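Coming up: subunit A.
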Amino acid sequence: MELQARLNEIFCEVFDDDDINIAPEMTANDVDGWDSLSHVNLIVAIESKFNIRFNQKELLTFKNVGDLLNCIASKI
Partner candidate 1 sequence: MAFNSLTYFLFLPLIWIVYQWAPDRLRWLLLLAASLGFYAMLKAPYLLVVLCLAAGVTFTVGLRLGSCSDETGRKRLLWVGVGANLLVLVSLKYLPALFFSFNPSLFIFNGFANFSPITFHALITIGISYYVFQAISYLADIYLEIIEPEPHFGHLFLSLAFFPKLLQGPIERSGDLLPQLKKPYVFDYDMARSGMLLFAWGLFKKVVVADRLALFVNTVYGDVHAYTGLPLILATYFYALQIYFDFSGYTDMALGSARLFNINLTRNFNAPYLATSVADFWRRWHISFSRWILDYIFKPLQMSWRGWGLAGTAVALLVTFLVSGIWHGASWGFVVWGGLHGIYLASSVYYKSWQKKIHKVLGIEKTRLLKVWQTILTFNLVSFAWIFFRANSLADALYVVRHLVEGIGRVRAMLFAHGTTELIVALLMLAVPLLVKTLAVTSKRLDMPFCLPIPLRWAVYCLLVISLSLFSVDSGRAFLYFQF
Partner candidate 2 sequence: MKKLLCKLLIFAIIVFVLDRGISALLQRGLDRYYGLDKQASVLCIGHSHTMLGIDGTRLEQGLGVPVAKYAVNGANTIDRLAMIRHYLGSRPGAVKLVIYDVDDHTFTSSGLSSNSYRLFFPYLDNPDIARFLKESAGSWDELLSRRIVTLLRYNSVTLNLALRGTLRRYDNFKTGQVDIPALQNEIKANQRPPITIDQKMIDSFRETVSFVRENNGQLVLLYIPTVDLVNNVDKVRHEQVMDIFKNYAAQDKGITVLDYNPSFSHRYELFSDPIHLNRNGQHAVTDKALIDLKKILLTEKSERCKVKGK
């Protein structure tokens, strides 16, 4: 749960919206303003906050927030 909360914080920061409440099934379509530009910003923010690095393959196969969470969990 703590991981999801931390990730939620990052989302709120990147999208400048304190009302975001992420759930594992959410996709880019569910968050207002989540496009290719903000996606990169999101990834960069996650990598720096958690001090991890995603590889090319992982980045191209994230389908929803759940995938993101699992991937982060496997790296920390």
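What we mean here is this: a residue touches a chain if its C-beta (ideal position, glycine included) is under 8 Å from a C-beta of that chain, and two chains touch if they have at least 3 such contacts; residues count from 1.
On how the list was made: all candidates are chains of the complex that A comes from, given by their letters.
The model shown is predicted, which means the values in this text are computed figures rather than measured ones.
Note on subunit A: across 1 or 2, the candidate touching it in the complex is 1; the others do not touch it there. Listing the residues of subunit A that touch candidate 1 in their complex gives 36-37, 40, 43-44, 56-57, 59-61.
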